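For this view, one protein chain was removed and the others were kept in their places.
Chain lettering (A, B and C) follows the sequence in which the chains are written, and residue indices restart at 1 in each chain.
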Amino acid sequence: MAVKLFIDAIRDALVYEMRQDDSVFVLGEDVGLRGGVFRVTQGMIDEFGASRVIDMPLAESAIVGVAIGAAAYGLKPVAEIQFADFIMPAVNQIISEAAKMRYRSNGDWSCPLVIRAPFGGGVHGALYHSQSVEALFYHIPGLKVVVPSTAADAKGLLIAALRDPDPVLYFEHKGLYRLIKDEVPDGEHVVPIGKAAVRREGTDITVITYGLMVHYVLEAAEELAHAGISTHVLDLRSLLPLDRDAIIEAARRTGKVLIVHEDNKTGGVGAEVSAMIAEEALYDLDAPIARLCGPDIPAMPFSPTMEKFYMLNPAKIADAMRTLAAF
Amino acid sequence: MAVKLFIDAIRDALVYEMRQDDSVFVLGEDVGLRGGVFRVTQGMIDEFGASRVIDMPLAESAIVGVAIGAAAYGLKPVAEIQFADFIMPAVNQIISEAAKMRYRSNGDWSCPLVIRAPFGGGVHGALYHSQSVEALFYHIPGLKVVVPSTAADAKGLLIAALRDPDPVLYFEHKGLYRLIKDEVPDGEHVVPIGKAAVRREGTDITVITYGLMVHYVLEAAEELAHAGISTHVLDLRSLLPLDRDAIIEAARRTGKVLIVHEDNKTGGVGAEVSAMIAEEALYDLDAPIARLCGPDIPAMPFSPTMEKFYMLNPAKIADAMRTLAAF
Amino acid sequence: MSKQTAVRHREIGLSDEQVLDMYRTMILARALDERMWLLNRAGKLPFVVSCKGQEGAQVGLAFALDPTRDYVAPYYRDLGVVLRFGQTARDVMLSGFAKREDPNSGGRQMPGHFGSRKNRILTGSSPVSTQIPHAVGMALAARMRNERLVTYTSFGEGSSNQGDFHEACNFAGVQKLPVIFFCENNLYAISVPLARQVGCERIAQRAEGYGFPGVTIDGNDVLAVYEAARTAVNRALDGLGPTLIEVLTYRINPHSSDDDDRVYRSREEVDEAKQRDAIVTFGAYLRSTGVLTADKEQALLRDVEQVVDEATAYAEQAPYAEPQEALGHVYAQ
Partner (left out) sequence: MSKQTAVRHREIGLSDEQVLDMYRTMILARALDERMWLLNRAGKLPFVVSCKGQEGAQVGLAFALDPTRDYVAPYYRDLGVVLRFGQTARDVMLSGFAKREDPNSGGRQMPGHFGSRKNRILTGSSPVSTQIPHAVGMALAARMRNERLVTYTSFGEGSSNQGDFHEACNFAGVQKLPVIFFCENNLYAISVPLARQVGCERIAQRAEGYGFPGVTIDGNDVLAVYEAARTAVNRALDGLGPTLIEVLTYRINPHSSDDDDRVYRSREEVDEAKQRDAIVTFGAYLRSTGVLTADKEQALLRDVEQVVDEATAYAEQAPYAEPQEALGHVYAQ
C-alpha cells in the first residue's frame, strides 16, 4: 500500500496487467516515446516495446476498429483516445460494432476491449479539450462505462476493465491526474464494475455524483457539516451498469437527493439516476429530486471567466446542498 | 386540406419549400433517380435537377460535413441519412461541428442544416435498420431534435426545421410512412419546434410519448376508456428542446405518469422527462413515475419472435396503463 | 476456347479437382441465392441480398486462402467466400429463415450478415466498411501471436469511400500487415453508378496512397482472380504487407429484395452482363478443357439442387428463437 497520484495508479494498473498477461497491449496517438500527451503511458514503450505500445496514425475510428479486430481475435487491447472529445469519429465503431458483436453473433464472438479517454474540464482546455462524453455511451447496452474518482479506484477499475469479457469505456478526469492522491494497494487490486461506493455517511441529504465532482461534493459536505448538515455521498463509479440498489438505498437514507455532474444537465447521467429514484423510491422522498449540472451549452469556453462560470465548484455545490437541506 | 400519407407529407414539405426557396437542396445516398430507398424524394430530381437533389457517395460523415459547409455558406441543405442506424459515422460532424459552430464563433457563423433520418423498428429491419438514435442527440446543446407522429406534423415540423437558423435533426419513424394518414394543410403549414401536443384529454393517467408509440398509446387509451379509465396523452414532438411546461402540466393533470418509448430505457428520453417531473412536480404525483420502453439490449433482432418481443404494442402499453391507473 | 488456354488452370497450379471444386462452390452459391430470391418473392423470406454475378470473383479469391489458417471479414454479398470457409447450405438457409439454429446470429441478423467462429468468419454488421479495420486488427493480433496467416476483408466500390476504408488501409500499410483488401466493384452502390460514386477511375488506384500494391482484375475471370489473390497471399505471408485487389464485376439482381433496379439501369445493360457472368464463362472453360464432362455436370447440378432442397426444408421447419432469448448475450453470462 502506498500513496499514489491518480495518474500513476492508472499506469500501475496497465503495467501490472501487461506484465502478467501478454495479450494486453496499448494503442493510441503518441502513447509510445511521448508516453501520451498526459504521460499516462510514460516509460511503457521501454519495458514492453513498440509492438505492445503502439503509436497509431491520427485516426480514431481506426484506433478503435483495429482494437476491435484484435479483441475479437483474442487479445486485450487498451485503446487510448487522446481526449474524450476526440472519441466522436470512433462512435460508429464503438456503438455499431464493439457494443453489438457478442449480441449479434448470438454469443459466438466477443469484444473484450478497453477504451481509455481523459475527459472533463476546468483545465483551460476550451471547447474541445474539456468535454464530458459519458452520456453518449451510458445509454448503449453492450457497453460498460466506468469513471474512477480515487487513485485506488483508478487502478482497481482499470484492472477490472482489463479482465472484463466485454467492451469497457474508462473515462479518467484529467483534472484528477495530479490533483488527487490516495492509498493504492500494491499488486492485485480489483474494483468490481457496477458497484457504487459510499464516500461519506450522512442523514440529512444524499448527494449522488462521480468523477472530479466527488471531491467537490466531499469538500462541500465538510463545510456543511460545520453548519450541522449531515450529508450522505454516493460515488457512482460505474455509469453502465448503474448500481441501482446503491442508488435507491442512498436515496432512501435521507429522502432528499441532489445529483451532481459536470456534464450538461439535459439528458445527462443524472436524468437516469433521478428517473430510477422516481420510479422506485418516490414514497421515500421528502423533497423533489434536484440536479446540479453544467449548463446546457455546447461546451466549456476557454476564457477563465466563462470556464469558471461553466464549472461547478464546492461553493456552488454547497449552495445547492443547503437549499435541499432546508427544503 | 387533404388526407395524406405520412411519407407524402414529408415530400410535400420538401417540395413546397424548395419551390419557394432556392437555397434549399437535398443530398444523400440514392436520393436522385432512386428517390431514396423509401421513396421520400421520389420524382424530386425531375423537378429540381441533379444539382439540387444530389446523390452522394456512400460516406455519411461527408454527407453531413459537406452539408455543414454549404449551410455555413448560406444555403439550406437537407441531408438524408438512409437509415438512422447509419448516422453513427457522422456523429463527429454533427456533435463537434454542426452543434457548435454558432457557439464557438460567438455567433459569427451558423449552421442552418436539416438532417432527416428514418428510424425505428417493427419492420423486419433487424439490428441495423430498426434503431432509435434520438438519445444520442437530445443531450447536445446546439442541436434541435424533432419526431413527428402525424402526417400534418411531418409537414409542419419539417417546414419549421427548414426555416430554423440552427441544425435540426428530423427523425421519421419508418413504420409510420405508409401506416398513418391524416389531414395535412395545403401550402403554408408550420408546426413550431419545441411545442408538445395533447393528443387526448384525460383525467386518470397521463402518458407521455412520441413517434410511432403515440398511435399505440392512443389505441391503448381507447381500449382503457371502455373500462372507464380516462387517459391524457402528450405527444412530445420535439425532444430538444423538450416542452417543459407541457410536460409539467400534463403530469399535474392526473398525477400519474407513464412515459412510453420504443428506444431502450436506460438513458433514453424518458429519463429526462421523468427527471423533469421529479424536479418540478413531485408533490403533484400520486404514483411513481413509470417508464415503459424497449428492453436494454443492443438492438432489435430480425426473427419475428424476438422482434415482437422487443417492440411495444398497444396491448403491452395498455397493461402498463392499467397498472398505473390501479396504483 | 483454344487448346492453348485449355490447360490454363494447370499452368497456374490448380488441379482439375480444385477447379471443379471452385465451380461447384460457385454453382452452390448461385443456387442458394436463386432459391432465397424465390422464397422471398413467395413471401417466405422477408429479406434477401444477392451474390448473383459476383460468385466467380469470390470463389477465385477464396480458393487462394486457407480456410484452416486464415480469417475472413466478408461483406454481405460474399456467399461464395463463406461457403468456401465451411458454411453449409443449411447454415445459409437457417440464416435466411432467421431461425434459432442459424450459426451466424441465431436469427438475430438479416441474411448476409455472416459470422461464425468455427469457420474463422468474423461477425459482420450492416454499416458498411466497419469490418475493414477489424480485418486489420486481426492481422495485427495474429502477428503479435506469431501466427503466420492472412486476413481477408471485402466491400463494394461504394463502401471504399467510407473513412474506415481509408484509415484501415493506411494503418495496414504503415505496419505492413498481412491483409487482403478485396473490392468487389459491381459498378453500382444501390442506385449510384461508379462515376457519381468515386472521383477516380479504378479503386485500385487508392492503394498507392497507402504504400501497397493495388490491382484491378476482371472479376469474371476466375483464374485471374485466383492468381492475383495467390500473389497477394504470398506477399502477405512473406511479411511484405497488404494488397488491394479490385475486381470488376456486376450485380445481376437488384441491390436487395427491397430494391427495384429498373429506375436506375437499363435491361440491356443487365442482359449484357449476364453474358459475361463467370458461371457461364467458367463453365464453358471447364467444358472446353474436358474437366467438366456432361455426366459430371449433371451430377453436380443434381447434387446441388438436392442440397438446396434439403437445406430449405430443414430451415423452413426449424424453430425460431424463443421471444425472451432476445435478452441473452448482451454481456458475457
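Going forward, a contact is a pair of C-beta atoms (placed from the backbone, for glycine too) under 8 Å apart; a residue touches a chain by one contact, two chains touch by 3 or more.
The structure displayed is predicted, hence computed values, not measured ones.
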Specify the residue from the set B:Gly65, B:Pro148, B:Gly211 or B:Pro314 that touches the hidden chain.
-> B:Gly65
Given B:Thr41, B:Gln93 or B:Thr209, the correct residue touching the omitted chain is B:Gln93
Which parts of chain A are in contact with the chain that was left out?
-> 29-30, 32-35, 37, 55-59, 61-62, 85-86, 88-89, 124, 126-129, 295-298, 301-306, 308-310
Even though one chain is not shown, chain B touches it at residues 25, 51-52, 56-57, 59, 61-62, 64-75, 77, 89, 92-93, 96-97, 100-110, 141-142, 144, 165-166
Touch list for chain C against the chain that is not drawn | 161-167, 169-174, 195-201, 205-206, 208-212
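In this section, only the chains that are shown with their structure count from here on.
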State the chain with the largest centre-to-centre distance from chain A, centres being mean CA positions.
-> C
For chain A paired with chain C, centre-to-centre distance based on mean C-alpha positions, whole Å = 42
Separation of chain A from chain B, taking each centre as the mean of its C-alpha atoms, in whole Å = 30
For chain C, what residues touch not just one other chain but two or more?
-> 105-106, 108-109, 113, 125, 127, 163-164, 330
Can you list the chain B residues in contact with two or more other chains?
-> 61, 85, 88-89, 127-128, 296-298
